[in-house]
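The full complex has more chains than appear here; those shown keep their coordinates.
As written, the chains take the letters A, B and C, and residue 1 is the first residue of each chain.
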Amino acid sequence: MRTGVWLVGARGSVATTSIVGALALRAGLAGPTGCVTELPELRGPALPAFTDLVFGGHDVVSTPLAKRAEALAAAGVLPGRLVAALPEELAAVEHELRPAPTAGTQADRAAAIVRDLSDFRHRHGLDRVVVVNVSATEPAARPHPAHADPAALHAALAGPDEVLPPSSLYAYAAVTAGCPYVDFTPSTGLRLPALGALAAERGLPYAGHDGKTGETLVKSVLAPMFAMRHLAVRSWSGVNLLGGGDGATLADPAANAAKVESKQRVLGETLGYEPQGGTRIEYVEELGDFKTAWDLVTFAGFLGTRMRMEFTWHGCDSALAAPLVLDLARLTAAAHAAGLAGPLADLAFFFKDPLGAPTHSLAEQWQRLREFTRRLHSGGGHADRG
Amino acid sequence: MRTGVWLVGARGSVATTSIVGALALRAGLAGPTGCVTELPELRGPALPAFTDLVFGGHDVVSTPLAKRAEALAAAGVLPGRLVAALPEELAAVEHELRPAPTAGTQADRAAAIVRDLSDFRHRHGLDRVVVVNVSATEPAARPHPAHADPAALHAALAGPDEVLPPSSLYAYAAVTAGCPYVDFTPSTGLRLPALGALAAERGLPYAGHDGKTGETLVKSVLAPMFAMRHLAVRSWSGVNLLGGGDGATLADPAANAAKVESKQRVLGETLGYEPQGGTRIEYVEELGDFKTAWDLVTFAGFLGTRMRMEFTWHGCDSALAAPLVLDLARLTAAAHAAGLAGPLADLAFFFKDPLGAPTHSLAEQWQRLREFTRRLHSGGGHADRG
Amino acid sequence: MRTGVWLVGARGSVATTSIVGALALRAGLAGPTGCVTELPELRGPALPAFTDLVFGGHDVVSTPLAKRAEALAAAGVLPGRLVAALPEELAAVEHELRPAPTAGTQADRAAAIVRDLSDFRHRHGLDRVVVVNVSATEPAARPHPAHADPAALHAALAGPDEVLPPSSLYAYAAVTAGCPYVDFTPSTGLRLPALGALAAERGLPYAGHDGKTGETLVKSVLAPMFAMRHLAVRSWSGVNLLGGGDGATLADPAANAAKVESKQRVLGETLGYEPQGGTRIEYVEELGDFKTAWDLVTFAGFLGTRMRMEFTWHGCDSALAAPLVLDLARLTAAAHAAGLAGPLADLAFFFKDPLGAPTHSLAEQWQRLREFTRRLHSGGGHADRG
């Protein structure tokens, strides 16, 4: 099952780490630590092998992939020896990267993206191409009447307006090209009625939103712990200090707001009430890709006794995100092969703000993911259709 | 279903907090925060109501319960207003406390305990009495050949030797008196072949070991998180600073060893490998019942990138333990009423070192507990028998 | 040396804690923990005794002092037994509190404040009255041409404009009434050329700004440590979570800005360069008077090796501030008695943003404070005059 992985934001930190990692895995130079689809509980024949993955993508910048990889190695995100060992493989991927189309109406740009996707599929004889958005987080999208249905959308895109935010234009193009779509960012992506309808029409599965890698991951096990123990969380306050390209983007208050909101959702929905406090994201250039998050939780126990917990998370964001990008590409490809369509709520495990929002408890999400892969591996994916 | 709760160590912090809390709940002066059996997912008709619980117990000291409660209020463990509001109720429980028997052979002492239990049951017309060990942690028990089977045990107890450690002598007496037994401590309790055989003979359920209230509780959700994400935990080091009676006991290296071991088990069994590092318990009198635990976890992600997490837990041990003691008494009573016998592995949720050691993941333990209570409430407990 | 202590914001947390504490000290019910003027290195005959202090003050609210004290006791800031033991003493102070004047022009209001101060002095036969501002932090003051010199100021105050922010109107009235003035808040207070000139004319000493009690206190020893060790601080990021009256005020972005700026000054001036990062204040009602601050410091050592330090401070703000308010009242009274005038740079030890900004190193501030008190005790205060 030869599978294309088309990365939007292909020269960014997450994308570059995903590509180098996949190449290293394929070459036997690295193990699958961090890839959940390689755990015994999830592994199986329905997933494309790492050797079946072919990478391509769009970006608005043109920094060579190898240079970006070296910068990540210098920053301690990647082992330098891997970058040094894979020059030809990286050059091959470099040939598959395309500039993000900028000319003409949004319809013109969508058509250009569709062409890039189709060419990529044919050039490599791929069974399918999964489009994964790992580009910079956008500000919240401006509402537009054409978001409501496919016909209005087609018409509006041909006009002069910026009808769709970039993430949604890529989603639109992906669907048009018959490609499943994954949004690893908090951007709008496929979350517009018109796009959901188009994906349904085309029988395409999609997944999102916003990869869950740090503080929110921890929250998704700690909040259920407090709930299961009937402890009353009084306040939960957090701060995320991060540098890197993502940090710079999120320093913009509009993008920050989108991200922060998806981070807090976990609490209210898990606990059944909203504790005091909030989460903040601060840009500290010096920290680079290594993020530090600190959270303080105050809670009351039996007879009202006050207690507290705090944690500090020092994570390398790209190293945490990259294997999940590979997991998502494999799982979404397998879902497509199994004939599944629509939002993949069973992939909530991977996201801060999961589509279908089934539950925010990591353990429950894990159960669903296990059952989902079990069905896929036993050929039972189709059962979900219709 | 009038249910006796007989506390071994009845004048200790955990016992006193349990008693005051249950009285306050019964009087409508406090809510059930921290009682998991009051969560909508677990609540139901099979459990004795708080108003059905009658307390009694043994202790080696004779400090009046009310005085102990006042000391706990002064230390911030209990609200002083509750202690002030319940003088008669506390005096009533005081009348049900008995000195731990000390005279004669261990057989004599066991007989005295059995008498105390039977008198208690008859005096209050109780359907059953659950014995809960919340006395000080013992050093690891010395092996003795009579631990192997009931007959040898009966014979040996009549001799001059200290055949059983105190927790096991109480367990023996409980079983002899037909009482279900819960061990909230890491002591030996019912974990000897001879005692297990006796409980089976008598059709008695039992639960244990070592209430999971602080650092280990957090471990039981964080370790599965690392496992589910396929992250490689390299080291996990912890320190527990605690005062209080329990802290003083654990300052004794032998008791410390027993406790530390039950704390570390979670990791190896959840992760499938043993990370470096260990857990330490230190006595710091000044901290009183408020324990501070600090843990450092170092882990490797994709391509070996090193990351770390640390957390600090400032918990009030008795406030965390007491509602669980009430939960365990209710659940074990219901199990007995339902005809269940033997180790209750479905209660693993409550313990650091659960009998039957089914899993150390809190989320999976929660699932089992939910199903267990669902069966109880639907009258299906018996199905597990035979 | 009978000394009046006139508190602006007399019914606030800091003021109430200062009053209860001073009364308790006088009654022998509490020791002087937290009072630096009681350390052997600083103690001496030049300072008024605690028994010589008489309290009064202004506030805009009228909550009885005793009620405020009980609320602080319930919140764990004060021992309830002290409040219970001092009902008459608190009632006596209650009689000395006056509503903040609100009628007429600012000149009218200043005159009313002057009258309150003079009446207080005469009523109690006081040698002097020190005015201490512990009222809510104001937003940064709007510039006004009359701030430049005394004559313009007198004229403008008689007009309809709000020429001075409240803290400066109190400072103006204090100077007019011949009272030394201490500003424990970050508000403008005496920091206007016109007011400085008036204080110089009247030969009055004054001190400020913004009591140093938590995170900034720690910074003032850690930043010099990094500097003395020639370590390069790369980033220093902090978050302050606090409830209480002060927290509510600071939730207002304008007040927050004033406070945050005075917090960051320590770093730049101590290190000689500005590390990345900043400090934030967040309001979390549930934390009450107990503030939690968390700081992350990243730094480079020999050959550029990257390291980090983080700290968490869980302090009770009012309990930290109150003894310093008493210290400042005693020291400023002694300075006045010794004939000192103008900004007391030797009191920098107490402030986040000290007047005269001599140094931000706590150890150097301590040296200056020791020498200052040594001079005072040896009667040498006058040497600094002229």
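Things worth noting here:
Quick note on the criterion: contacts are C-beta pairs under 8 Å (C-beta built on N, C-alpha and C of every residue); 3 or more make two chains touch, one makes a residue touch a chain.
All values derive from a computational prediction rather than experimental measurement.
The complex is a homo-oligomer: 3 chains are shown here, and the full assembly described by the structure file contains 4 identical copies.
As a convention for this text, only the chains that are shown with their structure count from here on.
Removing subunit B from consideration leaves the other chains joined as one piece by touching. A rotation of 180 degrees, rounded to the nearest 5, superposes the Cα atoms of subunit B on subunit C. Look at the CA centroids: the one farthest from the centroid of subunit A belongs to C. At the interface between subunit A and subunit C, over half of the residue numbers appear on both sides, which makes the contact a same-residue one. Our note on geometry: subunit A versus subunit B, Cα centroid distance of 43 Å, whole angstroms. Distance between chain centres (mean CA atoms), subunit A to subunit C: 50 Å.
The multi-chain contact residues of subunit A, meaning those touching 2 or more other chains, are 308, 310, 312.
Contact residues on subunit A toward subunit C in their complex (touch as defined above): 234-235, 237, 239, 241, 276-278, 280, 282, 284-287, 292, 294, 296, 298, 308, 310, 312.
Against subunit B, in their complex, subunit A makes its touches with residues 17, 20-21, 24, 30, 32-36, 38-39, 76-79, 82, 217-218, 221-222, 224-225, 228-232, 300-305, 307-316, 319-320, 322-323, 349, 361-364, 366.
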